[in-house]
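A protein chain is absent from this complex, but the other protein chains hold their places.
Chain nomenclature is as follows: A, B and C, assigned in order of appearance, with residue numbering initiated at 1 for each chain independently.
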Amino acid sequence: MKQDKYTEKLTYSVRSMEQLTAAAWSMVIECPDVAAKAQPGQFVNLLPDGNFTLRRPISICGIDREQGTLRIVFEVRGKGTAALSQLRAGDTVNMLAPLGHGFTLPAKETRAILIGGGIGTPPMLPLAQYFGANAVVISGFRNQDAVILQADFAAAGAKTILCTDDGSAGRFGLVTLPLEEEIAAQKPGLICACGPLPMLRATAAIAKAEEIPCQVSLEERMGCGIGACLVCACRTVDPDGTEQYRHVCKNGPVFNAEEVQW
Amino acid sequence: MKQDKYTEKLTYSVRSMEQLTAAAWSMVIECPDVAAKAQPGQFVNLLPDGNFTLRRPISICGIDREQGTLRIVFEVRGKGTAALSQLRAGDTVNMLAPLGHGFTLPAKETRAILIGGGIGTPPMLPLAQYFGANAVVISGFRNQDAVILQADFAAAGAKTILCTDDGSAGRFGLVTLPLEEEIAAQKPGLICACGPLPMLRATAAIAKAEEIPCQVSLEERMGCGIGACLVCACRTVDPDGTEQYRHVCKNGPVFNAEEVQW
Amino acid sequence: MADLSVNICGIPFKNPIIPASGVFGYGREYEQYYELSRLGGIATKGTTGTKRTGNLPPRVAETPMGMLNSVGLQNPGIDAFIANELPHLLACDTVILANIAGSTAEECAEVAAKLDKTDVHMIELNISCPNVRQGGAAFGTSCTAASQVVAAVRKATSKPLVVKLSPNVTSITEIAKAVAAEGADAVSLINTLLGMRIDLRTRRPILHNNMGGFSGPAIFPVAVRMVWQVANAVDVPVIGMGGVMSGEDAAELMMAGASAVQVGTAIVQDPYAPLRIIDELNDWLDSNHIASAAELTGSVKPW
Partner (left out) sequence: MADLSVNICGIPFKNPIIPASGVFGYGREYEQYYELSRLGGIATKGTTGTKRTGNLPPRVAETPMGMLNSVGLQNPGIDAFIANELPHLLACDTVILANIAGSTAEECAEVAAKLDKTDVHMIELNISCPNVRQGGAAFGTSCTAASQVVAAVRKATSKPLVVKLSPNVTSITEIAKAVAAEGADAVSLINTLLGMRIDLRTRRPILHNNMGGFSGPAIFPVAVRMVWQVANAVDVPVIGMGGVMSGEDAAELMMAGASAVQVGTAIVQDPYAPLRIIDELNDWLDSNHIASAAELTGSVKPW
């Protein structure tokens, strides 16, 4: 990595690196200045070493202000995340963070249902830690081999419900079934969700029908990550019904479900 | 480095790496198959790690058939040689070798004057080892800080004459003065030279005037390094006077001085 | 410390490094990182006569040492720009180049006329925008259309007019000559090449627009070539851009003929890129004992 005074500002140390599944990695980054400001739902934008033009956005999965660290959990999808998965404790990483607009949190006492699908589960962890025993975390994965973070959710004191597409771990099927059961059991004050678009769409539809406030964390391919280049567009509707493009990196990644043009 | 069966064929281990001066490095590469065939004057073509499109040609400075190793000595000039200078013992390097047409050597008993300028000195070492006490090695450098390989030449049993442009080590001035003195003292059967073009031109002129066979190792920017892409052109003259382009990577890098259109 | 100042069309720049249109928004997002007054200038996001929402996402793809974008000129329209963005920009103590575009020559002229009444320093007319009258081919790809739009805009403003050229043409020198003949005070180049990438898994183009603008280090050799060709073909100053990532790249474009250099993709990657490039240019000049950046312009010695 080039070492001039500007690049130094974005250069941080990897505190630890742990492989969670065949594809998923957990990285803890030493970044006191970032940890001090970071909020649940925000993301970091990492420039892998090698010939990459664009940074890779990854949600924040843990904020430790005392240790001055952030934790991220990511899955190897392509070349960029593959390069990031090569990093080890002591290596440096080029990171722009914290970025974006996170979750807007009501009182800790609110009953909150947190829904994560696949690699969308990591941003739910800081929320589970916030709501503690008032949180129900429903996570869905392809199969047993892809399951991550269940012990962390339990440690946060949340009720955890695990689903897999093939029933190889936890309940068989989609997260929307337990969601409806939990709503029926006791209507929550908030639903938060992150994961594949169909899952978010279904969750938003249920929340709307039940008139429960719902916040979703969206993904879009990004450039600058700070709201200037306008590539990360997402179609939204204003309360008055006018459609417009807002930007996942700045106006989001967390949006109120009603804002989103599904 | 990508690891498929084809890349493996070109992947070798660095046995050792030594810094000779502020800019110059000496690398020993484990490559029994290459060492078995390599000839003095040939070169290796190295693909540095990172986003490089072209390989970097470096002359062979040592051939150890018993150890199965080659030695190269190179100076950091730009990004490619800078990347190569980061390699350490145990690292791997992508190398196509041995390449090119080397020196055509008369009997070991021939009195040979070997002239190296700056980073043109390394290919003279295998020649000095071949001719031993019959060799006179005249090396020229910018200044004391750039001097390399003098102990190696001496260890080969050659008479060594060192010149620097500023007189900070050895004799003050160009290599052509000692060359003329040595010729005057005893006419050699061969002159070999590698270094900056003006030095080669002057050497070739002296050799021609004195009617001494002269072989020069030329440099040109390269692509494939094996004679197919035709980018490394060098103007030559056939004995019948017709000019044509030949190719440094295949017809050279060593040419008879009379072949070259100076 | 070399003298980094340059002068283009009578406008003094502190240094020749200018964030390119479209990657810097209206500068606001970058103020959290540094003071905009450190920049040579700022080329603002392309502005049209009325608000544009832009293209459907995905709007970005990565390529080897480059990127594609298909933002589609999303912008709030010229009135909102003048009302909400320009006052703040003009208070930033740097040269503001208002980048404009339109689907007709009249739209471009109307936008320019509105800017003419402001204190903006320069107008940069992007002629890569599809010309609706001529069946959607960009103004910048035919000499006739280019001349026509520049003539219309020239009438609408007495501000220094920079015309930004498209590289997707057989002969960029012909276009450059045509716009200079119509009164362009300077030209800037290159805008993005046209590229495409496909997602192998879904077999869909990565960009929803199928094709998009290709920028970044990959295109640098095309930028050097076109800046050199254009600087030798016209008498007006050239602002160079395309793949500049370092101070040395900036020096290379200046040697090729550029009086100043815009930086796009480098900023998408790293918000500090322009400051780093200014420092690197200064260091390079110092270590080569060159007193002034302006000396570099056009100093290449062709064979």
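We take it that a residue touches a chain if its C-beta (ideal position, glycine included) is under 8 Å from a C-beta of that chain, and two chains touch if they have at least 3 such contacts.
Only a predicted model underlies this, so the values are computations on that prediction, with no experimental measurement involved.
In terms of the touch definition stated at the top, the absent chain reaches B, C within the entire complex. Contact with the chain not shown here comes from a single listed residue; of C:M65, C:A113 or C:A151, that residue is C:M65. Of the options C:D3, C:D79, C:D116 or C:E248, the residue whose C-beta touches the omitted chain is C:E248. Remark: the omitted chain is touched by one listed residue; of C:N15, C:T44, C:Q74 or C:T141 this is C:T141. Annotation: of C:V71, C:A218, C:V236 or C:V261, C:A218 touches the absent chain (contact as defined above). For chain B, the list of residues touching the undisplayed chain reads 4-7, 9-10, 47, 51-55, 96, 220-224, 226-235, 243-245, 250.
Touching the omitted chain from chain C are residues 56, 61, 63-66, 68, 141-142, 168-171, 193-198, 200, 202-205, 208-211, 214, 217-222, 224-225, 228, 243, 245, 248, 251-252, 255-256, 284, 288, 299-303.
The working rule: only the chains that are shown with their structure count from here on.
Fewest steps needed to get from chain B to chain C, stepping only to touching chains, is 2. Per-chain CA centroids place chain B at a distance of 46 Å from chain C. Remark: chain A and chain B have CA centroids separated by 57 Å (rounded to whole angstrom). Once the centre of each chain is set as its mean CA position, chain A and chain C turn out to be 36 Å apart. Shared contact sites, meaning residues of chain B that touch two or more other chains, fall at 51.
Residues of chain C in contact with at least two other chains: 65.
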